[in-house]
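Structure below; questions to follow.
A selection of the complex's chains, in situ.
Labels for the chains are A and B, by order of writing; each one numbers its residues from 1.
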Amino acid sequence: MSITSTESPTAVSFSYRVADLGLAEAGRHQIRLAENEMPGLMALRAEFGESKPLAGARIAGSLHMTVQTAVLIETLVALGAQVRWASCNIFSTQNEAAAAVVVGPTGTVEQPAGVPVFAWKGETLAEYWECTEEIFDWSDEATAAGETWSGPNMILDDGGDATLLVHKGVEFEKAGRVPEAADTESAEFIIVLDVLRRSLDRSSDRWTRIAADLRGVTEETTTGVHRLYELARDGKLLFPAMNVNDSVTKSKFDNVYGIRHSLPDGLNRATDVLMGGKVAFVCGYGDVGKGAAEALRGQGARVIVSEIDPINALQAAMDGFQVQRLENVIGDIDILITATGNAGVVSLDSILGLKHLAIIANVGHFDNEIDMAGLEGLAASGQAERIEIKPQVHEWRLPTGRSVLVLSEGRLMNLGNATGHPSFVMSNSFSNQVLAQIELFGSPESYPVGVHVLPKILDEKVARLHLAALGVQLTELSPAQADYLGINPAGPYKPDHYRY
Amino acid sequence: MSITSTESPTAVSFSYRVADLGLAEAGRHQIRLAENEMPGLMALRAEFGESKPLAGARIAGSLHMTVQTAVLIETLVALGAQVRWASCNIFSTQNEAAAAVVVGPTGTVEQPAGVPVFAWKGETLAEYWECTEEIFDWSDEATAAGETWSGPNMILDDGGDATLLVHKGVEFEKAGRVPEAADTESAEFIIVLDVLRRSLDRSSDRWTRIAADLRGVTEETTTGVHRLYELARDGKLLFPAMNVNDSVTKSKFDNVYGIRHSLPDGLNRATDVLMGGKVAFVCGYGDVGKGAAEALRGQGARVIVSEIDPINALQAAMDGFQVQRLENVIGDIDILITATGNAGVVSLDSILGLKHLAIIANVGHFDNEIDMAGLEGLAASGQAERIEIKPQVHEWRLPTGRSVLVLSEGRLMNLGNATGHPSFVMSNSFSNQVLAQIELFGSPESYPVGVHVLPKILDEKVARLHLAALGVQLTELSPAQADYLGINPAGPYKPDHYRY
């Protein structure tokens, strides 16, 4: 990839933007600070920087192009990998981080020495999928290396879009054609079809060859993992997959501790409203809800929780929270948080029942946790008005004469109003990613096609890498004690069903 | 069983003691209060009291004979079962509870109408195993019913002693002899051999016939479950087993919330020492350690934690606790709690390094978490002195000139100095027991020989039965939402690997 030219007006290379934006230096400062908060990744660089277990790995990465991801990318490179990168979300790129990665730690804007990144804040959906396609085009690298391959041999995915592209590409190449978009198809899938149609015009077996080369994918998140298990169940999975999401040091850390950090942060940045003394309602007491409830209580709010699962409901009660249905206390609520992953959790009726200027924010999953469509319908018919207080903070004036404040337009406020998970949390998640890449790339014989989780010993290793930074002194089992417990003194320490 | 006579001076029937002690009325008051705190069991009586799914079940129960267990026993009876009961610990029987169960809710001391109970506080080990044998002798019941069976068809076990007796009995009957005790055998196992030797003298196939009749065992606790998995692994398990211990509403409730309750309770009853401002050290941050740390913090203590597992260690740090090795802060500690299940956690060196009158207490498992043997060795050689401050509270004067206070002689202080798990917690555990009995007795076809866990839907049911008592209002999934999530609106709500 050339940093200074682009081949066509629609080319999605980030390259030319770097010079324009001149952001690389600011990004480099931030990366340096983030490295201090990502001891897991830095420890992996120290451990594997010399042996380079990823030498030979060609990783196509699709994951939010943030400062933390920059540290991940540079760790993969330090371990020997070649990398091409796109974001997995049109809004989440931090341009200065992208710029700094392109330039690289030792490069300059004029002489970039980093990694090709195809991502910027505010892509269109069409650009987004072109960016995703770019991470599979390794012809420059092949040429430079005098090799005949043209694609990656590993995917690092978040949400499964990169994986989807390969699977659909193979499917259509086998069929010999890309189907027409049905009326019912989503706008986004129509774009995917377009991308693959153009690809098929150029090559009848590009994706088939790529799939054959792929040793596997490591997947970051619930949605992507869900898709992988479906592919595997249906016998359609083309290569081994590692479920990074369900490592303890991923799911029990970024959900609980990430939200505990970023929920109050987002509320503050969005509204500056005092949480102390307020009634906060948290829909859902899973890991995310637990982190949310703890954070709000820690700021002096009175927290009420709703749950559909009696076990989680009982946990909430035993932790001292009132457990109620939303509609029963709707008029008492100052701050309403959704943390469910479900749809239709906050209905239009509930919104209309809230106090004047109550705050609604989502830390669950999609914006359909809140009936945003209902609100927009009211606005369309002139019964409600939407006033932008500032970006990502809107007052909705309702037909009741009251208003509500909706954060991030009902989308994830920890991303929209705060800055997402902090580096230390991501260091845990990303250390799992790196170890998963090493496993899958280095020991393909251990992982047949299917969906795997990281061995518990590696999950423990990720935790271990983060202890020193917090001043934690681990106790060691004596041989006699290990014997008594019937376990290896080096771990793993728990049975697989242990719940932490 | 007759309540007023015993056949021999060594007879282990509790019967004659009742009249002597006159405790039944006091026990009945306590049972009545406990029923109010055990909504799960009472709900099961309401749900199944008419259909009597345990009609025909003959349950041999071996579990601490406390007030809470009395509510369990009477629930089993209300569901149609016949029951014989022994304790699973020589010290844990509450005599008034035993008396009340023998008398029964509608009986009198003169005309008992309850359940045969073979348990009293302070049994000898020999008496203990005779009591355990008694719960397998159903000849009175068979005679009364005009049946030919002579034993139970279900076991409800805690720790696996009842199950052990059957397995060893069968083994020795097959061998035709009970082996001589080896020198290395524990004193307790020698007693077991004696019991079985006498049995073999009387009948060559008693245990074999019992085992054939048994539909299964439901096992309460970690140790018993561990034994069952070993038997299953070695192909020696004789009947199906239900692992009640690993229900979420068991392990995540009695460990965490039970200890949170009973640790400060035991410390107070034993010492009346203010926890506020003190340095408390908790060895182990598993479920028990988590409950202990939360309770101590809730009383204003500064809590330091030790861990061998880096994941749990990281959790402790993220929860705001200092994580250190015991020896590094030994001189700062006022209250030292073991919560590990491991051996040799508190060494003699550590004990000698503690502050004057520091408190040592175990909420883990066996008394070997603390080097009690080391202390006793010092005393034997005259270097230390043990002074009883009151029962279960001993000052050990050490050669350093300092003393330490040891609670419950290093055994479980939540049992020895407090009153064990409170009724509400036990209602969760015991509701799992009852449902496990119903499952195993009523649907034997679903549970082949092996170790099973309760289906998640029943785990959720147990939680559900405890919500109303806490005023919890559960939210219900709409059909659309259930569809969206791809789950049944009635549950189960989570995948099996979900960690809560």
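In this section, contacts are C-beta pairs under 8 Å (C-beta built on N, C-alpha and C of every residue); 3 or more make two chains touch, one makes a residue touch a chain.
Given the structure is predicted, the values throughout are model-derived calculations rather than measurements.
List the number of copies present in the full complex, noting that all chains share one sequence and 2 are shown.
Here the complete homo-oligomer in the file comprises 4 chains.
Basically, only the chains that are shown with their structure count from here on.
Calculate how many whole Å lie between the centre of chain A and the centre of chain B, each centre taken as the average of the chain's C-alpha atoms.
Roughly 43 Å separates the two chain centres.
Show which residues of chain B lie in contact with chain A when the two form their complex.
Touch list, chain B to chain A: 246, 248-249, 251-253, 256-257, 283, 306-318, 322-326, 328, 341-345, 459-461, 463-464, 466-467, 470-478, 480-481, 484-485, 491, 493-494, 497, 499-500.
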